[in-house]
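One protein chain is absent from this view; the other protein chains keep their places.
The letters A, B and C name the chains in turn, as written, and every chain counts its residues from 1.
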């Protein structure tokens, strides 16, 4: 049951996009904390794009935890539990390592010097599922747990209308050898003995959970057997990645709310195939940017961040032109290539390569499409 | 000295862009020859984008030679000598392996049923330098030989005005161990004992030769010491690659001529950086396509081929955003990455990934820029 | 039914191991043909280790076909049909590209100037299955067809005792998109719609065929369901690779025969894990090399060629020490890594890196083992 409007607090949401010179570089955030531009208590979530291999994700996360541990006066482990930190690893092409920090302040009453905006503005909410058992990864149980957590994150954001949700980022647990052994020791069976396949199923179930919460699909359509099998079921507003460091599913929701005083708005669009720049345009106008293609540099300057979920590696051709992502000697890096080309195409529209690209097409958009969410600054 | 206008024959030029399912797949050309759509005698040059490693270039070339050897009734080796076949190896991202066949017919008189177009149309010409000695690679000698060959290729195309030249493709010799030994045996010294560096210098000298022939630079600006050193000297209409199979430099020139009856025109533009889509637009309008961005699908359908010389790997950042092309674990594939992102960005404008992308920035455009040449069909 | 001893002709078998400077380099064989050291008619099979990607295999094969076409006065296609040419692609580490040419002469009577050796000597035989339908790949049908072809190849070699067979090399068809479409058009179903999995099953069925022919397993143990599933069934004397250029399975058998006048013998051994150098020693002594570890350089000089089927990539650890072949950023090249390390270890024993290493563990030895066959010169 969504909260009544009158119960919803006023919020302000700020967004900081900071470059990294290396996975361990948290100097940008440190500087903002030192200057008092950000209060550590207000940080609600962090989404990063790290270079290097998967290990760099943990490294970046640890460095952020150590930094925030000083400011929050809690242990690094407690920082991890408190703030969802979604590290998207593996860069390619023009992708530019960086992190986005979401900061939220809540006010029980409208601050006296402020007047509410005439339109809905950026709202961000978070929630976690309970810890999942390894044997629950990739199952209907995970679908339902994620759906329920997404609903809580939406409520946490103060968003009342599902149409106002534009981007749901989920980090779910990946399967690990230790988790398989744990399940076996309890006589339980995991969905696949192959680590990668089990993790893919974990992502697939999470994506269906998003779709369910956003009512893009109905509960009757989803069973254990549709997970990763029925490609006609998908969310167009979600992006999922998996990590062995997670034991629960962690959710960040971005949308717009009438109770937000933020100077940003978020929107989304779908690139039907890799060359569909109109899908980027849709996301930008959905976020409130008045523009047409090609954008002016003034319009580009108002785009604060773009999140792209990339689907090139779910295909072997674009507009009937064969590509070699899966057949050539770099086929082991298909996901990197998919992100590199999507990053390039979106960057050429928005004028900036330092945007977030993630791979993985499991129930995240129609096969071969890209999902685009954009945060736009609508007031100075 | 360019030919007098009255001496120039009338020509017709046709362009066939054909997909390859693998380096050895020449079935598209075979079909056109079988159907009589192309006469083997009229083939003036072939430019291919092959997948796989460098060896696939030789493989594709050999398969084309064997095919054309049957139709021309000459040996495969003689085919290689007769028709410049420029194989651009290494695909990445959405790049789609293919080859472009240039066909030219000459008429000493205007064919009676035809009226000359009211504008200049596509003309293609070819020329070779003499065989270079290994010790000449990367020297002023090569610069001058290439410049002279480009001038002959322009004349061969029937182009009278240098402004009408829009794209010069050169394949020059790469250094090989055998060539170093050959030079040593004659007491001569090559520009660099490192194979790769010597080949890079061979490309650099060739690019300066193009710039000289097109009068983009003057002869007084070039010495042995400026080659690969003075980045302020470059052509904006040339693209060079090197191959160990070449012992001379081979030149294909594309431009427009008043004596051409072709239904195509060619143009060029410069992308000042990787995100500069207006450079693509310039090339298209330069070729005679009336359009604005984004293109309609009708406009896209009239674009017959695009040649992009890519410069992303000459930089470490785009618009001050750092990329990891040279620092991450795929840094051994920087050229592939540069081509993949340029291909993606241009493809998103022209609506087609099956365009030609080549890497190598040696005196080919300002550092970090992309050079774009486009062939557009201007009549049905 | 094996041939009666008296029916078996006398044979002489010679083995030439020739380096390649590149996939297209067939100059070593050309020189031997020119010098009359080899008669093209006597060439019975070629096994090559090519660098570059898979395409280099076809390129090398085509260059050999063109060369032999001149000497055999048949078309390049007919050369392919006549002589099994097994191209093992993808080199890594110290692996040294090369090819091994097997030459066989038959005599209906013992040549007068020769006395038969007191021991069995190298015999080589070949056979092909019929062309397989795509839907037969990876099925019991393929198992049985290969088993039958191996039996014929053994007979063709003049080998009477299965214990005398030491190495069976099979090249089987890989699945291709065109073959799947062909099956679908006939209403047939292939074993897997995934190209790679179908090709792996084709190799698995071929390996079981070898095991069946060598009576390492019995026919009752094999069903469609054991293929690639029952890892307890395997050959210890076979090596299989797949190629899209093959439509039948092609077999080369190496063993020893009392009717051979060759100066070589062949033997085999099993490395139980990657570090088991005693398995190499077994192969060498099995071939008749009197030695102990470490070998003297005189002993090493008598080793003419070694064939290693490598199994490192079938494991995640060696002697309980974890490796990162499957988990690190080069995991897309697991087979290359497996070959590189097996090549290095065997090379360190035999003193030569120019030996043949092939990957693929499907029913070829116990999981994680290497199969080693060695040809040794036993008389000057």
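Note that in this section a residue touches a chain if its C-beta (ideal position, glycine included) is under 8 Å from a C-beta of that chain, and two chains touch if they have at least 3 such contacts.
The model shown is predicted, which means the values in this text are computed figures rather than measured ones.
Contact with the chain that does not appear here is found for just one residue of A:11, A:62 or A:214, A:62.
When the whole complex is considered, the residue among C:103, C:345 or C:373 that touches the unshown chain is C:345. Annotation for chain C: contacts to the undisplayed chain at residues 19, 21, 51-53, 91-97, 274-275, 277-278, 293-294, 312, 317-319, 321-325, 327-330, 333, 336-337, 340-345, 347-348, 351-354. Counting the whole complex, the residues of chain B in touch with the unshown chain are 53, 328-333. Where chain A meets the omitted chain, the residues involved are 22-24, 51-56, 58-59, 62-63, 329.
Definition applied: only the chains that are shown with their structure count from here on.
Centroid distances built from C-alpha atoms place A farthest away from chain C. Distance between chain A and chain C, defined via averaged C-alpha coordinates, is recorded as 50 Å. Multi-chain contact residues of chain C (touching two or more other chains) are listed as 53, 329.
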